[in-house]
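Excluded from the complex is one protein chain; the other protein chains are retained at their positions.
Order as written gives the chain letters A, B and C; numbering starts at 1 within each chain.
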Amino acid sequence: MEASIAKPTNYLNATHGAASWFLTKDHKRIALLYLISVSIFFLMGGVFASLIRLELLTPAGDFVSSETYNKFFTMHGVMMVFFFLIPSIPATLGNFLVPMMIGAKDLAFPRINLLSWYIYLVGGLMAVSAMVMGGVDTGWTFYTPYSTAVSNTHVVMTGVGIFIAGFSSILTGFNFIVTIHTMRAPGMTWMRLPLFIWAHYAASLIMIMGTPVIAVTLLMVVLERVLHFGFFDPTRGGDPVLYQHLFWFYSHPAVYIMVLPGMGVISELIAGFSRKPVFGYSFVAVSSLGIAFVGFLVWGHHMFTSSQSIYAGLIFSFLSYLVAIPSAIKVFNWTATLYKGSISWESPMLYAMGFIGLFTIGGLTGLFLSAIGLDLHLHDGYFVVAHFHYVMVGGTLLAYLGGLHFWWPKITGKLYYEPFAKVSAVIVFVGFNLTFFPQFILGYMGMPRRYHQYPEIDGWQVLNVLSTAGASILALGVILPAFYLTYSWFKGPPAGPNPWGVTGLEWETASPPPTANFEETPIVTRPPYAFTNEDAHV
Amino acid sequence: MSEVHAALADHGHEHHPRLQHHFDSLEQQLYASTFGMWVFLVTEVLFFGGLFMAYIVYRIWYPDMFVHASSHLSVPLGTFNTAVLIGSSLTMAYAVNAAQRGARPREQVIWLFGTMVLGAIFLGVKVIEYMDKITHHLVPGPNFHFEDPAYQATAQIYYSLYFALTGLHASHMIVGMVILAILAYKAAKGQFTAEWYTPVEIMGLYWHFVDLVWIFLFPLLYLIGGAH
Amino acid sequence: MLSYLPFFPPQGSTHAASVDALYVFFVAVTAFFSVLIATLIIVFAVRFRRRSPDEVGAPIHGSLVLELTWTFIPLVIAMVMFVWGASLYFQITTPPSNAMEVYVVGKRWMWKAQHVTGQREINELHVPVGQPVKLIIGSEDVLHAYWVPAFRMKMDAVPGRTTTMWFEASKAGTYQLFCAEYCGMSHSRMIGMVTALEPAAFQTWLAGGKSTGTMADLGAKVFTDLGCSTCHMDSAQGRGPSLKGVFGSQVTLASGDKITADEAYVRESILTPTAKMVAGFPPLMPTFQGVVSEEQIAQLTAYVKSLATAPAAPGAGTPAPAPGGAPAAGTTQAAAH
Partner (left out) sequence: MSGHIIGNRFTYFLVFIALMVGTAVTVAVTYIHLGWLNLPLALAIATTKAVLVIMFFMHLKDHPKLIKVTFAAAFFFFAILVAHTLSDYLSREGHGMQTYPASGLVANP
């Protein structure tokens, strides 16, 4: 950071030196620490993705050995899920914005917030060192008994890394919940909260209710591997399927940890770029809680072929259809918000529109998988891979990129070069569809996932080549922002407090904001997204 | 909640040295800490919950094995430890109470220290019990040996659960004792007054929670086979 | 019906058409909503694009009628999806009682199959067309899953438990077999072929295939070798109950409960004899855990089944037995990679 002269102090230039960053208690600086670290993990995960796609270019397993390939997809999944996607929006944008949006000076527990970053870092370093020492090959799901009794890779190191990182997620969720409950500015009632806050509140609930269970489950795996305990060991009468129950009790809700904050971002973007209140505010707000709650009841839909009882399968299938309803409500309300809006086509809005379309496809293909009769065919095939990349990449990653662009001027005080941003949004969209759409077809045709080589069946290679080609385009699209955003930080024109002309407390303070966020505690008198005076009186 | 916030905003002008800059008042700060601790305890319930889930499944599957395997636990020692832990909850409650009343540092330290002593006794007994299991080859793994061959395999599940549950519980106590030591030190320096005693109060919640877990572990692990 | 279209695997079983039909329905719903949403977004975004920098949108806050509409329509569609998916599930997971049984064991990294008549195969499976086939699946090590895309069916092989899946091949041909549950290094090479043969051709195959005797015969041998016969005699003199007529019957347990003796019960009796004690007998039977292999359990089960006096217990129907005395040999046909 160059010393900026004669500028108003803000959170970036208020103090200097490494210690002022690594020991900071300012949620905004911690958000930036997180931003840098999750980006690194995303790039690592992305490199593994590229290697996966290279291997699958040809049917034969000719690029790397099967052991290596197995490590590639495992570490891709682990990095992307636990070290990128779960912390991505909450720990960066959420950390930055939750206090600002509710008019608070900081999160309730700033020191714990910093601690959560260090915990994340320790967990991440353990996962990375496991990777450097030779990697892990169990798949990101760590199914027993392979993970406990058979794999001879670094399961323990990775497992402990995830265990530790889990606590950082718990602490973030915990901090958000307490903050949202106790630190709202005068006048900031629940029904005046921006939808971003509702979404983060709902996601935080999952973080505190679900994450401890995955932590203890991984602990059991580690105990079983290291001390030869027997929780899931079938040779001693244990049940490998019990592991799956415990794993998915967290990991299904976790997919909503991944997508809910993204949905929060989308609500802000849609409202901001149509200059209009979100249609059906209370429905969108409450549907977040609905998703979080019902999300806890459906985990068995990952286990339809696991030998789980057919009755349990039916219940899980039924509830999976219920969880689709709040998502549907959101999609329709966002679309309706556009009606009679004043819509500007700026890059964050492009991401938001992409999100709605791709999440719809991703979500609806989730419904294929919840139909038990159909899942017996689709399970563990590329259809599943396509489904979750549509929701996680087409959904959350797009929301993350959109949000990053939207709040970038607030975070850095600088404007990036918009045409670049537009182009890269389009590249991401095109590359993404080219990568993952063919995988739906491959999946229905029967290509199993986690396959290092595949038989030469009509059309399979063609579809895989398309997918790899798409992945290269996608890689270009996601790497571009790293360049022009960084450039803008140093050389971009100043943004001013509210470059987009939108509402929200965070836009009422300077860009970048002062350390205490606001000159004076704001007093809230209107609902969110009140663009006209008429909006202000509901 | 925000109503608190609003109400407090008006008269939140006292500047207690303990008030962190991002809170408006000590009340708000105390409320956030207390609420935060309860939220933390929620995560603890679910943390132990995963293990309890495994316990439930296997208890349903192997009821007889549980009876046989648990017969190697010492009910007198378990009962003794339960009493010790309940006693430590009482001393902890008195420690909080002493801080709240702004009692003399000496009194605060006595109760905190008493809690630590009882905790140490509990852990000491736990060590004796663990040693006993080790010498009798009741640690799951290749050296496990159970006198009834019919349960040689499945009894390892019981002991896995036993060690995991009690081990996790004991590690919570160790953490608790470290914090107690820090609090005792601070109390000795007279840092806790009737105005500000949040750490002691929070710690009390934690300690009682650990007691709570044990209240369930005791009958579920020790008191299975009594009638047989 | 759709097998000639691209993007579909061949339809090799009677399930395939119904699964495809459900799939087409889902594709249609997905296409409908995706196109609807995409169209609305584009139309609105163009039609209501911002025309001046200070323009704001219309103050519209919502509409209860619309909210209810887009709650209930998706709910109804979702319920149709659920009911259709669930009924299909029941249909394709409940084996008809005349299903022919084949034992399949997953082992890193091969699929071993053994027919009731004794033929063994590795990474291959021969089945007759037009005859329901029930696979009884076990695993010797980790999780695997038996997946034949042409049959639209898959089932996990779970160590410690037997699982079942059934299908009826509808067309002769060879179909891909995959291991769908990740199982380590050569997961992607744990593949093979399922060959569906016309019934006559299947009989020829059975006759030509090298059988080591029927599974029940093999089981009888294991029964003597492991000393089961020392306790389980035909008469009442044995220390254990006579196993005649046990399979498929109601067994009264020491606890007073009655249960039907099925495959899982036999398996459990061998591996955890103390779990379910037969009334009137002491807990004498040792566990054979670690002594018998997964395959031997299958053979013992087949043997115990054959002792059932009833004219074949339900689910035990077998095709015409292979001619006795077929040349003995180990496993048949080597794996085709």
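Assume a contact is a pair of C-beta atoms (placed from the backbone, for glycine too) under 8 Å apart; a residue touches a chain by one contact, two chains touch by 3 or more.
As the structure is a computational prediction, the values presented were derived from the model and not from experiment.
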Among B:Ile86, B:Ile134 or B:Ile182, choose the residue that contacts the chain missing from this document, as touch is defined above.
-> B:Ile86
Among B:Gln20, B:Ser74 or B:Gln100, which residue is in touch with the absent chain?
-> B:Gln100
Among B:Leu30, B:Ile121 or B:Leu168, single out the residue that touches the unshown chain.
-> B:Leu30
Which residue numbers on chain B touch the omitted chain?
-> 1, 4, 27, 30-31, 34-35, 38-39, 41-43, 45-46, 49-50, 52-53, 56-57, 60-61, 75, 79, 82-83, 86-87, 89-90, 92-94, 96-97, 100-101, 153, 204-205, 208-209, 211-212, 215-216, 218-220, 223-224, 226-227
Name every residue on chain A in touch with the hidden partner chain.
-> 145, 148-150, 152, 181, 209, 213, 225, 233-239, 241-242, 245, 249, 296-297, 299-300, 307-312, 315-316
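Rule of thumb we're sticking to: only the chains that are shown with their structure count from here on.
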Rounded to the nearest whole Å, what is the centre-to-centre distance of chain A and chain B, using the mean of the C-alpha atoms as each centre?
-> 34
Could you grab the centroid distance between chain B and chain C? Build each centroid from C-alpha atoms only and quote it in angstrom.
-> 47
When the C-alpha atoms of chain A and chain C are each averaged to a single point, how far apart are the two points in Å?
-> 36
Where chain A touches two or more other chains at once, the residues are 235, 237-239
Could you tell me which residues belong to chain B and also touch two or more other chains?
-> 153-154
Chain C residues touching chain B - in the complex, by the definition given at the top = 272-274, 283, 286-287, 289
Chain B partner contacts - residues on chain A that touch it in the complex | 104-110, 170, 174, 177-179, 181-190, 208-213, 215-217, 219-220, 223-224, 227-231, 235-239, 242, 245-246, 249, 516, 521
Which residues of chain C touch chain A in the complex?
-> 6-9, 18-19, 22-23, 26, 29-30, 33-34, 37-38, 40-41, 44-45, 48-51, 53-63, 66-67, 70-71, 74-75, 78-79, 81-82, 84-93, 108, 141-143, 145, 147, 149-150, 152-156, 158-161, 163, 176, 178-189, 191, 272
